[in-house]
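All protein chains of the complex are present and in place, except for one that has been dropped.
Let's turn to chain A:
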Amino acid sequence: MTSSPSTILRKAFPVPAQPAPRGRLAAVAPWLVAACIVGYALVAGGYPATVVGFALIYAVFVSGLNIFMGLTAQVSFGQSAFAAIGGYASAILTTQHEWGWLPAMVAGLAAALAAALAIGYPTLRLKGHYLSMATLAIGLIVHEIAVEWESVTLGYLGISGVPPIDIAGYEVSSDRAVLIMLSACVVATALAVARIRSSRLGRAFAGIAGSEDAARALGINVARYKLVSFLLAAAFASLSGSLFVHVVGYVSPEVFSLHMVILSFTMLYVGGIGTVAGPVIGALVVSVLPETFRSFRDYQDLAYGAALILLLIYAPRGLAGLFAALDTRRKP
């Protein structure tokens, strides 16, 4: 075959690098479901709005985690640390130093990035579980600091009275205004992740996710791009932390505990790791699911657990993957 290579005509070029053909339904369905959940909360207000609001904040956090874990295939148990840094920076600077919410948020972001750089630079050269252990450690350390540094963080008591975000003089404090603002944040986050994923940067991440040695052999600086991925994840974590304290008006160490890490992992896998819509739909479904089992009373946790297990059995690639599978099955 190769001793007489077939002549490829000039008209064969240019060759567009087309993504794998995916159905329209698969691309749209998760967003429709997400929009329905948010729409319901907007109409209902009250408690549903609070639950969905938290879910949207988590969607930002998990989208960041997804850059590191999904796109780059690394593991971090310590992203809660960066959310804590962002959240505490916002809370402390706005309540104790009368900063505006935006500069406080940016300061938190800078602090989170500095911390991520300090932990990431030495550890990201390591492989797999060394990195995971290091990230777990930073999560615990930051939690401990939040508890012990009472003069600044007020320890377990937490900081209350954090002012809501105001945009051009309009205070975002009503249920609906908060939901709309958070939805906008989630959409912006998803657009950013989609952009990153399809960029040269995203290709480098995908290469590292595929095979670190193969990526290296192609000239990709693996350590550097892992660090960039880690920093991006930390940035989204920090922003979600800041959003949280402004929406709730309160922060305490409990908010950024190991529970947050476990919950965010659940959201990532239920939603669909490595996809753009996955973290969003995952955050919403995992937040809303326990509420739908409220009528089960004592068996609420049991039903929730069973539902999660069923989801992971029948949708191992997450909800976003489930839609894609249904979509391809429809076609001949």
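Operating definition for what follows: a contact is a pair of C-beta atoms (placed from the backbone, for glycine too) under 8 Å apart; a residue touches a chain by one contact, two chains touch by 3 or more; residues count from 1.
Keep in mind that, in the parts below, contacts and distances are computed from a predicted model.
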Assuming one chain is omitted from the figure, identify its UniProt name from "Na+/H+ antiporter subunit D", "ABC transporter ATP-binding protein", "Cytochrome P450 107B1" or "Response regulator receiver and ANTAR domain protein". "ABC transporter ATP-binding protein"
Where the complex has a chain not shown, which of A:Leu102, A:Leu117, A:Ala188 or A:Ala214 is the residue touching it? A:Ala214
If the hidden chain were put back, which of A:Val33, A:Val51, A:Ile180 or A:Val222 would touch it? A:Val222
Full-complex touch with the removed chain, picking from A:Ala111, A:Ala206, A:Leu258 or A:Ala307, is A:Ala206
Determine and list the chain A residues touching the chain excluded from the picture. 1-3, 5-8, 12-21, 200, 203-204, 206-207, 209-211, 213-222, 274
